[in-house]
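Worksheet for the structure shown next.
Removed: one protein chain of the complex. Kept in place: all other protein chains.
After this line comes subunit A, so read on.
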Amino acid sequence: MSTATRPAGKLVTPLPDLPGDRPRAVSLTVRTLGPLLLIGAWWTASATGLLTPDILAGPPDVVRAVGELWGSGELPDALAASLTRSGTGLLLGLVAGVVLGVVTGFSRSGDELFDSSLQAMRTIPFLALVPLFMVWFGITETAKILLIAFATTFPMYVSTAGGVRGTDRKLLEAMRSFGMGRLALVREVVLPGALPSLLSGLRLSMTLSVIALVAAEEINATAGIGYLMSQAQAYARTDVLAVCILVYALLGLTADGIVRLLERFLMPWRGQGALR
């Protein structure tokens, strides 16, 4: 064939360009490059005087502020208060979202009963509920935690319901024919199958929990990162404000890392076997 028209040259080994055979160190470096570039740009801007401290403090000032806040114990306290709030709220929201999602996704009567009201509630901006929650619960932890729970329920609900509805119906039929009960079906087939959707719901809910946290803490908080921010705002401390923003950003990054880890550990059957 081609050897007839071309002189017989030396043979080569075919080298497939497969995804995923990049060394971990390289991929980690590339991943950290983006944030590092951002920090570099910020540093350059404030060092050249483009960014004055009254607009936003430069990185050295921020590092100093971190040291100061950490030394006085303000930052650890605020962090602990905020993480407890968003963690508790997120947990409540996730449980509610998964339970409602499984019920509406898996049973027709559940879908008919709950879905339209949940879809209606989903479009309510949770910020609009802040005054109402204040009236109902006062300036308490409950109000803040419930606000976060409310905000995080719906992304989880929508993702879970979608994932559960997408379960392979042939697989369900087969499992039923072997005598598997409804609870076991949900636990052993539906939820593992819906895990990718659950994890994307978790990603969205984690982000929202931080956003709802800011909203809850900006109003009448006496502890937490949001409180630290409103204090800094009152005294025009842009370095402290930058610290708080960085803390939120780090929370987002950590949340993403957690989901990535979960993806690896919760779904060991994925990524195994050939593409087909």
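The rule is simple: a residue touches a chain if its C-beta (ideal position, glycine included) is under 8 Å from a C-beta of that chain, and two chains touch if they have at least 3 such contacts; residues count from 1.
The working rule: contacts and distances are computed from a predicted model.
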{"item": "Name under which UniProt lists the unshown chain, selected from \"Response regulator receiver domain-containing protein\", \"Methylmalonyl-CoA mutase\", \"Aliphatic sulfonates import ATP-binding protein SsuB 1\" or \"Putative tricarboxylic transport membrane protein\"", "value": "\"Aliphatic sulfonates import ATP-binding protein SsuB 1\""}
{"item": "Sole residue of A:45, A:245 or A:267 that reaches the chain not shown, by the stated touch rule", "value": "A:267"}
{"item": "Contacting the left-out chain in the complete assembly, out of A:13, A:48, A:123 or A:177", "value": "A:177"}
{"item": "Positions on subunit A where the hidden chain makes contact", "value": "168, 170-171, 173-175, 177-181, 184, 188-189, 192-193, 195, 267-270, 272-273"}
